[in-house]
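Missing here is one protein chain; the remaining ones are kept as they sit in the complex.
Up next, chain A:
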Amino acid sequence: MADSLTNRAALKNWVQSGLVCVYPGYRQSVQWETKLTASIPALQAEFVAVPINMVQLVGSLRKELADSLSTSKVLVVGAGGIGCELLKNLVLTGFKNIEVIDLDTIDVSNLNRQFLFQKKHVGKSKAQVAKESALQFSPSANITAYHDSIMNPDYNVEFFKSFILVMNALDNRAARNHVNRMCLAADIPLIESGTAGYLGQVTVIKKGMTECYECQPKPAQKTFPGCTIRNTPSEPIHCIVWAKYLFNQLFGEEDADQDVSPDTADPEASWNPEETAARATAAEMDGDVKRVSTKQWARSNKYDAIKLFNKLFKDDIMYLLTMDKLWKKRKAPTPLDWQQLENTGCFPEESSGSGLKDQQVLGVWGYCKLFQESVETLHSLLDEKGDGAELVWDKDDPPSMDFVTAAANLRMYIFSMNMKSRFDVKSMAGNIIPAIATTNAVIAGLIVLEGLKILAGELESCRTIFLNKCPNLRKKLLVPCILDPPVANCYVCASKPEVSVKVNVHKTTVLSLQDKILKERFGMVAPDVQIEDGKGTILISSEEGETEANNNKFLSDFGIRNGSRLQADDFLQDYTLLINVLHTEELERDVEFEVVGEAPDKAPPPQNNQGEGYGITNGNKDSAQPSTSSKVPADDDDVMVVDSDDADAEASSSSAAVTSTTKRKHSDAETGESSTKRPRTDQSSAEATPDDSDDDIIALD
């Protein structure tokens, strides 16, 4: 209650201070106004009391609005679960000029909801097939399909300006961030949406009038400390992450951050700090050599599955046991020995779980055999590809999935956890967000209804709408809430975006700054960075090859120190970010930088998956830091391609991201009340006591 009052007061202050143009400030945009001329009659007619005898309808719509639809050009970003439903609704409502973009191809697991696709289309371009199917509903419509990433520089600000409205039907945060910036730069209204299971959300973003997609901090990316993965796993997910790392170490692209061997520098393992320091130094010294040797070792042993097994599940575990302090307070792991298991006799395959093969949990020996088979298959696949080839982990590739299932389960067994079926491991390893047709249909319907308000010039009546699993205490299943004004110091939509970042300038390389801070954290696609040192030193250039020599140098090598200011530009996004560098030597282990005001634990906790019990990695695909997919490749053209890993989630980040942020603070449209909400941390409880917006907070008080 107190929160709600504070917020209402804050909102009022906003308005009074004149810092934000509350309605109808959007009309101040000249360019936008020009576009609206087409719908100005509608602007006067729609939703406004007009004498009945003046009204003329085309279907359900006022004729003025129907006419403006047929001349307006709109962009649909994504032709997946929401996108398919959206295209159908748009053509049936009377939109005639539609462009749709999606870089993905059709998979069999899409067919339970992406109804514009059939089995015969598997493997084809989603955008192209969606266009063809939607055209059958309205052959006179003019639909353009792009089988491409929206982050491709071809889709520049001019491209975005050619639309009257952009609708996102995306499944990952990187693309959402990017489209958000493009729409801000082009000053075109954006309808953002997302679904996860039974839940969904639609919201409207308009520059200067509403929050942008990035105004609220998103849930922190879920990462696990290296020592938890390497030494002391306590949950199945730790073993699954370890198994995916192992896949890359053996068959894929080796990554220094994905070591799977015992971590001797674990601060928890030593009895005194000096020893830790000594071990840390030692580990850093031999680090690289050892990492290379995992693959080398496997190669020199011709990927002999049994030798590999004994190294990973016996020798390494025995080494861990020597780090005795780790096991004072927890159950020590039990090493497995191939020969011994084999001799004990291929004990009867105890298996539990009914029906589908994938849902059965095998016995230990079952996973030993699965490990052996999958290692052999993957080894021969690697051989076929020739020297220096690498495999890319994919949850839909059976041997890759078998390998991770086997390795993760063996490790779970060693660490006394209940083993998981291949079905469950796939959910977690692939960050699969369950998805159904009906939720997408509801959300896509709401998108078009918001779109109609925008075209009718009624932006002020737009809402952010939540779809709940159960009605809230106010009996609402669909909860419309007033849109919040922009956050003043948003690092994206503020007039002069600025952030402060804590780093160790002696340890952070220019490449880290580019990849981990600017691209991954701040969502830039092709940053140019200049040091504000009076000389305008160029640190990073987006032109290929220009500043590559700087990549492995440390920030301090360029005179960057505490208090230095960097200007980062993304030309494509028409976005400039001023970064205040704060030097620190006190970042936690495994933490490379920290954004001030956004300490990792301050971000809202990632939401659970509505009682489906998949755990945190499912909350959104982007949060799955340990997943190979979440790494943004340097080659920005195809940033989304790597997402094939999780491309089935409709909105993944979406709901986790969209929901958990906006959810925290919004106003009920009917009461006009605004209140701070508890983040949706536990959706499973939402079933009985409806997870509720402001309503129940008020009711409880």
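Assume a residue touches a chain if its C-beta (ideal position, glycine included) is under 8 Å from a C-beta of that chain, and two chains touch if they have at least 3 such contacts; residues count from 1.
One rule holds in what follows: contacts and distances are computed from a predicted model.
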Per UniProt, what's the omitted chain called: "Aldehyde dehydrogenase", "Histidine--tRNA ligase, cytoplasmic", "SUMO-activating enzyme subunit 1" or "Response regulatory domain-containing protein"?
"SUMO-activating enzyme subunit 1"
Listed residues A:N97, A:N152, A:S193 or A:T439, member touching the removed chain
A:T439
Sole contact to the chain not displayed, among A:L92, A:L381, A:I538 or A:V591:
A:L92
Sort through A:L57, A:M318 or A:V596 and give me the one touching the missing partner chain.
A:L57
Contact with the hidden chain only, please: which chain A residues?
47, 49-50, 52-53, 55-62, 85, 88-89, 92-93, 108-109, 111-113, 115, 118-119, 136-139, 197-198, 228, 232, 234-236, 267-268, 325, 328-331, 354-359, 417-418, 423, 427, 432, 434-442, 444-450, 452, 463, 465, 467, 469-471, 475-480, 611-615, 648, 669-670, 682, 684-685, 687-688
